[in-house]
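Okay, so here's the structure we're looking at.
Heads up, one of the protein chains got dropped from this complex, but the rest are sitting where they should.
In this document, chain identifiers A and B correspond to the written order of the chains, with residue numbering beginning at 1 in each.
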Amino acid sequence: MRRKKEIPLEHAPEITVTVNGTIVTRRVPARRHLIDFLREELGLTGSHTGCEHGVCGACTVRVDGRIVRGCLMLAVQADGRRVDTIEGLSDSGELGELQEAFHRRNALQCGFCTPGMLLAAQDLVAGHPDASRSEIREHLSGNYCRCTGYQAIVDAVEDVLAARRKST
Amino acid sequence: MKAPPFAYVRARSLGEVFDLLEHHGESARLLAGGQSLLASLNMRLAAPELLIDITHIAELSGIEVRGRKIRIGALATHAEIQRSAEIARHLPLLSQAAPHIAHVAIRNVGTFGGSLAHADPAAEWPACCVVLDAQFVLRSRAGTRRVAAREFFQGLYATALRPNEILAQVEVAATGTNWRSAFVELSRRRGDYATVGVAALARKSARGVLSDLRVAFLGVGPAPALARASMAALEGKRVSADTIAAAGEALGQDLEPSADLHAAASTKLHLARVITGRALTALAA
Partner (left out) sequence: MDTTNSGYVGKSVPRANARRLLQGRGTYVDDLRLPRLAHVVFFRSPHAHARLRKLDLAAARTMPGVIAVVDGAALAPYCKPWVGVLGHLKGIKSPPQHAIAIGRACWQGEAVAAVVAETREQAEDALEKIEAEWEELPVVVEMKDALSGRRVIHQELGDNICFKRELDTGAVDEAFAKADIVVEETYDFGRHTGVTLEPRSILADYNAAEHTLTVYHATQTPHMMQDIFSRHLDIPEGNVRVIAKDVGGSFGIKVHVYADEMAAAALSVMLRRPVKFVADRLESFISDIHAREHTATVRLACSKEGDILAFDLDDLTGIGPYSVYPRTSGIEGNQVVNLTGGPYKHQQYRAKMHVVFTNKNVTCQYRAVGHPIAVAITEAIVDLAAAKLGMDPAEFRRRNLVPDDAYPYTFPSGLKFEKLSHHQALDRLLELMDYKALRTEQAALRAKGVYRGIGLAAMIEVTNPSPAFYGVGGARISSQDGATLRFEPTGTITCLVSVTEQGQGTEGAFAQVAASALGVSIDRVRVVTGDTAVTPYGGGTWASRGAGIGGEAVLQAGKVLRERILEVASAILKTDKSELDIASDEIVSKVSGEPRLELSELGRVAYFRPDTLPMDFQSQLMVTRHYTPRSYGFTFTNGIQASLVEVDADTGAVTLLKHWCVEDCGTVINPMLVDEQIRGGIAQGIGAALYEECLYSPEGQLLNGNLADYLLPMAGEMPDIIVAHVTTPTQTSELGAKGAGEAGTAGAPAAVMNAINDALAPFGARVTAQPFTPERILRALGKVS
């Protein structure tokens, strides 16, 4: 047997994360993924756990400005970083245009995928203002929606891109 | 579906990583992007006692061009590589392959080194590194050694990495202007693991003759390997229906595909032939 433990091991480190603009400090179990941390510790239940193996996209949140799978990141990995969720991005108004377009187009049914879908869509709107219809589909292809045929979602994103192009 | 308990350390230096690996041996796992590891932890397919987070070790990150040599840090994310103008200029094969890796949110976090060290047989980067003849820089307490990509991948999820050793960088020579590359992948849906894929690279003369051709597959065997018989069939020739057929025929010697959920071995071989033709056509274009 190897001799272990000269460096003390931490199973529940203390982390400080800026969540939706507010600095929060918590001690979290190392094994807890970011979405469970947001949901269980902070009560931010807008991000959903759909598969917990990184496929469905319902847990999409933003870390330091980039979209990630919240179920494939530990809360401890978010220490010192900025995390933005559907709640914060709704309150700040950043998602306003997309939310309006989604509402107008009925680009959601049960709404379970919607927070993740909006974050993925906003990533496209911010980074690829000239995206074509097929590029929109491509960009959203990691976010599963069982209710719609995706078409209203693509239409809504296309509306926002078109409106932005017109206004600039 | 919650991960089993484990401890977590955010390593600040390679020295600290080596200390931890020495102390904890196989009960410790390195955590880079974690895009495969976290899924298997959540599913309780893995149960390490310790995760060593290496993502804050500066010397493992970044993409650096020194003359003709490109050094890609193990922590470079798929998205960084996809976005990199330097990569597009010097190693277009990697730019061609990057969009095939999963989806945006995963490419933002998943790392080059993590994918290579994980050595999933259906992953894109290993095959690319094999055809690019990349050198893997492996570091441990004992020092630094370099292993060619062709020797690095040894089997299903098996690599040349020794216990207590870490993949730090990958060094690749830039492919020059007379080189052509192609990456073709078939998957059931966008972003899925490849049913079969091919990375191809060759020097192309003004007359359209291919030389130094290198072709490697993903999704057909336990590890990416050069398709030597097929390459030989085309070496010094022009791409035509005949040479494509010859290369495809020779693949029978090169590949011993194993079936997966989506395709039987014979189907994989057929598809490998089809995409070889497409890749060669792209090289010649």
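Criterion: a residue touches a chain if its C-beta (ideal position, glycine included) is under 8 Å from a C-beta of that chain, and two chains touch if they have at least 3 such contacts.
None of the values given here were measured: they were computed from a predicted structure.
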(request) Based on the whole complex, identify which of B:Phe18, B:Trp125, B:Phe153 or B:Tyr193 touches the chain you can't see. (result) B:Tyr193
(message) List every residue of subunit B that touches the chain not included in the displayed model.
(response) 1-2, 4-5, 43-44, 186, 188-193, 195, 261-264, 266-267, 270-271, 274-275
(request) Considering the whole complex rather than only what is displayed, give the residues of subunit A touching the chain that is not shown. (result) 29, 31-32, 39, 43-53, 55-56, 58, 85-87, 90, 99, 102-115, 118, 136-138, 140-154
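Criterion: only the chains that are shown with their structure count from here on.
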(request) Starting from the mean Cα coordinates of subunit A and subunit B, work out the distance between those two points in Å. (result) 28
(request) State the interface residues of subunit B toward subunit A in the complex, per the touch definition above. (result) 1-10, 19-20, 23-25, 31, 34-35, 38-39, 41-43, 49-51, 53, 55, 79, 102-106, 108-109, 189-191
(message) List the residues on subunit A that touch subunit B in their complex, please.
(response) 2-7, 9-11, 13, 29-31, 33, 36, 52-54, 57, 60, 66-69, 71-74, 76-77, 79, 120, 123, 138-139, 141-143
